[in-house]
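All protein chains but one are shown in place.
The first chain written gets the first letter, and so on, giving A, B and C; residue counts start at 1 in each chain.
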Amino acid sequence: MKRHTIEFRVRYQETDRMGVVYYANYLVWFEVARTEFFRAAGLDYRELEEKDNVFLPVAKASCRYRSPIGYDDPVSLSVILSMVGKARIIFEYEVASRGSIRATGQTVHTFVNADGVPIPVPSNVREVLLREA
Amino acid sequence: MKRHTIEFRVRYQETDRMGVVYYANYLVWFEVARTEFFRAAGLDYRELEEKDNVFLPVAKASCRYRSPIGYDDPVSLSVILSMVGKARIIFEYEVASRGSIRATGQTVHTFVNADGVPIPVPSNVREVLLREA
Amino acid sequence: MKRHTIEFRVRYQETDRMGVVYYANYLVWFEVARTEFFRAAGLDYRELEEKDNVFLPVAKASCRYRSPIGYDDPVSLSVILSMVGKARIIFEYEVASRGSIRATGQTVHTFVNADGVPIPVPSNVREVLLREA
Partner (left out) sequence: MKRHTIEFRVRYQETDRMGVVYYANYLVWFEVARTEFFRAAGLDYRELEEKDNVFLPVAKASCRYRSPIGYDDPVSLSVILSMVGKARIIFEYEVASRGSIRATGQTVHTFVNADGVPIPVPSNVREVLLREA
């Protein structure tokens, strides 16, 4: 199991009139964390798309919101690779701020080629993801 | 069980470089549909917040993506009130475009007052939501 | 001079913790209005991109904010084609709500092909845009 953590602050734009982060933005943060997870694992996700024509659309996403986060709050987001299958992978997320978990989430990804046709997890991706940390 | 459907077109801003709607935007659409659901049921959600000091934060949100939707595609989004409990309500969503279901989702909402303290579903809200269509 | 007006309501997501619409979202609305402007003029902007390989990137955008707009407020946004040149076109915008102008804006667009190379305004586009209403 691999884990990567990113740190950032909440943007004003990410809040709504309730004064806290709008719920859809957690999924945006998940995506930012995935990019950095891949980079830390030695995979450039942009190159994966542009050179290998491999795309990882989201098949399922979910988030459980425990307590809100406000503007400019420091956020620590951990992404954990929890499953690498033949045709899909699963990430789990933990969103923390000021010492407490504020939300948890999960995304399930399939692999498709440039035409949107499902493909198995490419061997080079699989190898990197399963490599011992 | 109550259902309300909204129709709209995909904004350019809602797409990403994969050429289709970015996954977090489905949750934004769910919110737009909820506002219209409440209006159709006779409840002004803005007034609920501003006059009654009742807020419906999202406790859990999930979405299953079946097939992508592109820029300017017409979208038909149905929101269904699937559960009205003592302290929370659940909505289900069906996102369709050009005759096929593209995604389904669910949001679970609690009720809180202006201080963020959980409260039971207010009786006037409960009554409206349980009223026969 | 051609004008087209769209009507919509403010999304919860479009507000920020100041309780009103976040300033960048006016530019998103401008884009929605442009798509509808083209459709009303008989041009499908998506086809322009996908079939003619013609793109209209924004070269300059500006917005003057007079008074804020809140969640669920009805918005009436007029887009006016104010200039059609050899290589660029200019749109002006008026954002109104509840009877008063809340903001005005302008976008300047160039035309580029699929490789991002600047091209003159295509003759079929020019013709449609200059046609008498």
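Observations on the model:
The criterion applied here is as follows: a contact is a pair of C-beta atoms (placed from the backbone, for glycine too) under 8 Å apart; a residue touches a chain by one contact, two chains touch by 3 or more.
Values in this document were obtained by computation on a predicted structure and should not be read as measured data.
One chain is missing from the display, and on chain C it is touched by residues 18, 23-25, 27-28, 31, 55, 57-65, 68, 116.
For chain A, the residues touching the chain absent from view are 9, 11-13, 28, 31-32, 35, 44-46, 70-72.
Mapped onto chain B, the footprint of the missing chain covers residues 12-13, 15-20, 22, 24, 70-71.
Just so it is clear, only the chains that are shown with their structure count from here on.
Chain A and chain C carry the same sequence, and matching their CA atoms takes a turn of 180 degrees, rounded to a multiple of 5. Centroids built from CA atoms put chain C at 27 Å from chain B. If you average the Cα atoms of chain A and of chain C, the two centres end up 33 Å apart. In chain A, the residues touching two or more other chains are 18, 24.
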